[in-house]
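Here the complex is missing one protein chain, while the rest keep their positions.
Take a look at subunit A:
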Amino acid sequence: MSEGFEELCRVRPIARQGMITLRGDLSAKAVKNAVTGVAGVDMPSRREARHVGERAILWMSPDELAVLVPHEEAAVAAETMRSALAGIHALVADVSDARAHFRLEGDTIREVIAKLAPVDMSPAAMQPGMVRRTRFAQVAAGFWLRDEATAQVFCFRSVADYMSGLLRTAATPGSAVGYF
């Protein structure tokens, strides 16, 4: 972006984010313990994202969670979860290198996301601490609101360049709609 213009929000790729997918019975105590144990974050309920610093647990579906930890901890964390869940019907996969993450920061993140995803971004419908899986333009993506002015977007790494372009275009200086 050229200097002297204000983007609608800051778009920053998160270079190295650890991410572990867990599928299983989310009501099972062993599953809850395995996930909260490595994440150090409370168990989210439906459509919630709980985070403390760079650690988070995202509710992805009725039988799927995503656990975010620092990249260098991901492999060990996945192994810890796997051994905690030995003998239980569950799947743990370290998908750190298969995903790309972006941080959006600014007062107009709702507007930037609303340009790209068919999601009701009104403050009443989409609140901090909520996660949503959807599409951004033509690719599958998910995002969660860390707080009122910070969103984290993730997608398959194979479409990271496309996503980066999308987000920067939606945040182009002078393109504010002023809806929210």
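Descriptive notes on the structure:
The definition used in the following text is that a residue touches a chain if its C-beta (ideal position, glycine included) is under 8 Å from a C-beta of that chain, and two chains touch if they have at least 3 such contacts; residues count from 1.
Here is the rule we go by: contacts and distances are computed from a predicted model.
Among the names given as "SDR family oxidoreductase", "Sarcosine oxidase subunit delta", "Carbohydrate ABC transporter ATP-binding protein, CUT1 family" or "Carbon monoxide dehydrogenase medium subunit", UniProt records the absent chain under the name "Sarcosine oxidase subunit delta". Checked against the hidden chain, the listed residues A:97, A:120, A:148 or A:161 yield one contact partner: A:120. Considering the full assembly, A:135 is the residue among A:32, A:135 or A:168 that touches the omitted chain. Where subunit A meets the chain that is not shown, the touching residues are 46-47, 60-62, 64, 118-120, 132-135, 140.
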